[in-house]
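Structure, as structure tokens:
A single protein chain has been removed from this complex, and every other one stays in its place.
Labels run A, B and C following the written order; every chain starts at residue 1.
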Amino acid sequence: MKDVNVFRLPMAGPDDVSELAKLIENGTVDPKEICAIIAQTEGDGYARGYSALNFELMLSEKMNRTRKEVSDQIPMLMIGLTGGLMSPHYTVFTRKEVEAVETTEKRLSLGIQLTRVLLPEEYGTRTQVLLVAEAVKNAMVEAGIEDVSDVHCVEVKCPNLTAARVADAVSRGKKVVSTNFADAGAKSKGASALGVALALGEISDEDVTDAAICSNWNLYSKVASTSAGNEQVACKVIVMGNSKTSVSKYKIGSGVMKDTLDVDGAKTAFKSAGLVFDEVIPQDQRDRIATVFINAGADAMGSIRGRRTTMKSDFLAGYKGIIAKAVINAIVGAMIGDTMILASAGFEHQGPLGSNLVAAIVKAD
Amino acid sequence: MKDVNVFRLPMAGPDDVSELAKLIENGTVDPKEICAIIAQTEGDGYARGYSALNFELMLSEKMNRTRKEVSDQIPMLMIGLTGGLMSPHYTVFTRKEVEAVETTEKRLSLGIQLTRVLLPEEYGTRTQVLLVAEAVKNAMVEAGIEDVSDVHCVEVKCPNLTAARVADAVSRGKKVVSTNFADAGAKSKGASALGVALALGEISDEDVTDAAICSNWNLYSKVASTSAGNEQVACKVIVMGNSKTSVSKYKIGSGVMKDTLDVDGAKTAFKSAGLVFDEVIPQDQRDRIATVFINAGADAMGSIRGRRTTMKSDFLAGYKGIIAKAVINAIVGAMIGDTMILASAGFEHQGPLGSNLVAAIVKAD
Amino acid sequence: MKDVNVFRLPMAGPDDVSELAKLIENGTVDPKEICAIIAQTEGDGYARGYSALNFELMLSEKMNRTRKEVSDQIPMLMIGLTGGLMSPHYTVFTRKEVEAVETTEKRLSLGIQLTRVLLPEEYGTRTQVLLVAEAVKNAMVEAGIEDVSDVHCVEVKCPNLTAARVADAVSRGKKVVSTNFADAGAKSKGASALGVALALGEISDEDVTDAAICSNWNLYSKVASTSAGNEQVACKVIVMGNSKTSVSKYKIGSGVMKDTLDVDGAKTAFKSAGLVFDEVIPQDQRDRIATVFINAGADAMGSIRGRRTTMKSDFLAGYKGIIAKAVINAIVGAMIGDTMILASAGFEHQGPLGSNLVAAIVKAD
Partner (left out) sequence: MKDVNVFRLPMAGPDDVSELAKLIENGTVDPKEICAIIAQTEGDGYARGYSALNFELMLSEKMNRTRKEVSDQIPMLMIGLTGGLMSPHYTVFTRKEVEAVETTEKRLSLGIQLTRVLLPEEYGTRTQVLLVAEAVKNAMVEAGIEDVSDVHCVEVKCPNLTAARVADAVSRGKKVVSTNFADAGAKSKGASALGVALALGEISDEDVTDAAICSNWNLYSKVASTSAGNEQVACKVIVMGNSKTSVSKYKIGSGVMKDTLDVDGAKTAFKSAGLVFDEVIPQDQRDRIATVFINAGADAMGSIRGRRTTMKSDFLAGYKGIIAKAVINAIVGAMIGDTMILASAGFEHQGPLGSNLVAAIVKAD
């Protein structure tokens, strides 16, 4: 049996890992038990690396290990770019073996897997889909999750094309999916999401063609949140679900907001995680929330419920991902009185176009 | 007695006034009865002027009057800059005299006044406060509103300093409140808001000193929304409230969200306007909503409920007003299932720091 | 014979057409002789329409014609988005018939043509290339230019795809080149540039395939500057060159800066137009400059002379066109001591990748 714990901690900047350091120093967290860190970093994309480096340095010192050993042990998923009321923070997951006990219900469990290194020409292709699917299945086994309906959130960090990688592919006579890096990145994220969908039976193997990626929007996962980074060479997969093999005091649930105004979808997520409420979440139930992960999809759309928006057309269109995150963070944040919750952008096969995926981790009552 | 009508219409761009043209053409709106247009325009600041010019041109043709005559008859308040789920649109108010009838309750009424032209050195000073206060009082008389508690929204458009105006003041040996145009603009908006507060008895005459403007944040109005524009030379005041002299089918109500997550404050506004609901606003009550005006205040704060945000510190800080509007639009929009509602930024003495002011116009049941 | 005159005038905002109004009022410009207005407008894209509307209104009044008549007579090319030291302004071209005189050298002449309305599915295709090529040839005839080497600048404004236009094509069972509007816009601009190249013999008919557009960068024109706008439905072509049929006091010349630092390329343009200097342009020669049109290409590249830049990778990448214009404006502006010169972005087949095209109009000595 496993015990999984969750610590959501604020950061004063991308370089601030002091709150975790304190928990380690006062014995609350044993760094050897840390199995993943998921951060919402402010600043630009470089702040992700900056933040990860600071975690590595601090943990390397606390654990008396090399930075390489730390980063091998602990996958760090840095979700960059904050806006609006989003509050920079990170969630630390710990996991330890405990003696088998009688359990009455499934509890939070994590599976963490890495695919093999992908070749640049494989980014955004069926090959990536299959590799991610395999990693998700392995992660389910690792997490002790048998039923796909017990998987509520799958975070995937996958590689981006870069000039050097295109050159590498070209030097071997290979073709990449697109030399437009934005398009190629979208396809990498899309392939990762389809990999989750395939593993969870949300789509079938024959759906998965190169042509379908970032094209057939009827294919999607309801629990995938994927992002791409230049620093990645393989796909990092974190599966979160509920398992009989866990004695965690936490449970996870999820729901789909069919559009950004669909608060009922968010309520479904909180209820699925075990919160008890009718229309409004009362304070005692809010207090049970450990954290919330949202995958934002508003940037896929130029309108909502028949109302035209300027998300994709105005002079801030270059930042539409940030703004999509800011608005969903505000809406869900207003439901629970707290905006220190994670929002990730990326609509590619992550739910139906324009939807938002909400996963909530809450204390079991 | 007066009858006041409200038409909320979408626009496909700052130059699109076709929906109003249609209503005039099919007889729904008599252009001679139009008493105000309040628009939420996309694009940058210039789009405000572009939009106003298009309204003038179309109305000048429909009414067979000069553009000058049109703009003299119809104050146009263009609130620029949209973001997130905000949907560009405009609200047309019409007003006509009707025969006296027995009324059971106070209904929506408007008073519209213009102060005298202000000298540049008066912008952001006690003089501006007093002029706006006088205009508000006159507008209340015009609207037939006797009780200040019946005033629910006061929109003020006031002048901004420009290089030419500073030069003018200097040439007459006068000093402006600040040669930093952003600071001077803030003080102009702040002075306007304090003018509303003074007229409505929310502050007292002795509170109003030059030094207090944009400094003593304990002074504020709970119903003022002010914005400044380079094109203004006087302060344009639109008072909206409920009056015994109106037979409008609409009522207006208001409420203060003490911070951006305070959905209870928004509910107060809708209930004050007459909507009937417990926690969630049902569709039949949503259908009664004619429009909503929100004054956003999130850009005044670098944190919310103890959570640090990056609103004022990150690389999008230059657009924090737009983002503050986008998040409050999203939150209130999610409550009513519609984001085609107006949001204006400007925290200066418009509610307590960090608050949002919500005014709702709804069909009387 | 024709006399062509050039007036470069500053604007205080997109709505400021007062300088031209003054020239009309004092008799310097006869509005009936205006054959084109090319403006560099500040603000966002909407400011282009705002500016054009203001020109139409003013000219309609001065000429006692309808706005439609004005816009039919006078093509207005509004180049939006300014940055850095760029100074908003417009250039007015007038043209009138004069009695034949003995001429010693070719002088500035303009040809202005409009293609037929393009169907959305034709945007960015060989069809557009051919239509633009035909228009350029007709414009050369109109301008009295026989030799393609006498053409020094061809400005083309072409249509952009919009959601409505895609819908229109789809409704007729047609496919557009891309439903990504940015890609489609690039192809529209690219096709226009190839049209110029084809007309001028810089490429051959067999080069012009749908596949080559925005793909084979070895195809380009050295004198084309193209931009796309949602408001266009046809391609507007302005050919500028030198002709024996003109008695203008101006000449035009051009040159290619092979990269943004290639000041020698810019010198070639000024010398080609007739300026006399060795390395530095002296004040008396600067005084001969009527205006300069530059097509910027720096936004096509992520490096210059082996030095990596952040033009395409940093958080301002969404504005790379503006920044590319700002830097070339600064470099050429520093050569002539004046930044009130026009810069247009758009690298698609407008010169070799990364180049800048410079056209200078100067007073004949």
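Miscellaneous remarks
The rule is short, and it goes like this: a residue touches a chain if its C-beta (ideal position, glycine included) is under 8 Å from a C-beta of that chain, and two chains touch if they have at least 3 such contacts.
For clarity, every value in this text was computed on a predicted model and none was experimentally measured.
In the complete complex, the residue from C:Pro31, C:Pro75 or C:Pro88 that touches the missing chain is C:Pro88.
The chain not displayed touches chain B at residues 44, 163, 302, 314-315, 317-319.
One chain is missing from the display, and on chain A it is touched by residues 13-15, 42-47, 49-50, 53-54, 57, 315.
Remark: the residues of chain C touching the chain excluded from display are 10, 12, 42-44, 82-88, 260-261, 263, 278-280, 298, 303-305, 307-311, 313-316, 319, 322-324, 326-331, 333-334, 337-340.
By definition in this document, only the chains that are shown with their structure count from here on.
One finds 41 Å separating the Cα centroids of chain B and chain C.
For this pair, chain A with chain C, the centres built from the Cα atoms lie 47 Å apart. Residue positions of chain A touching 2 or more other chains, listed in rising order: 44, 314-315, 319.
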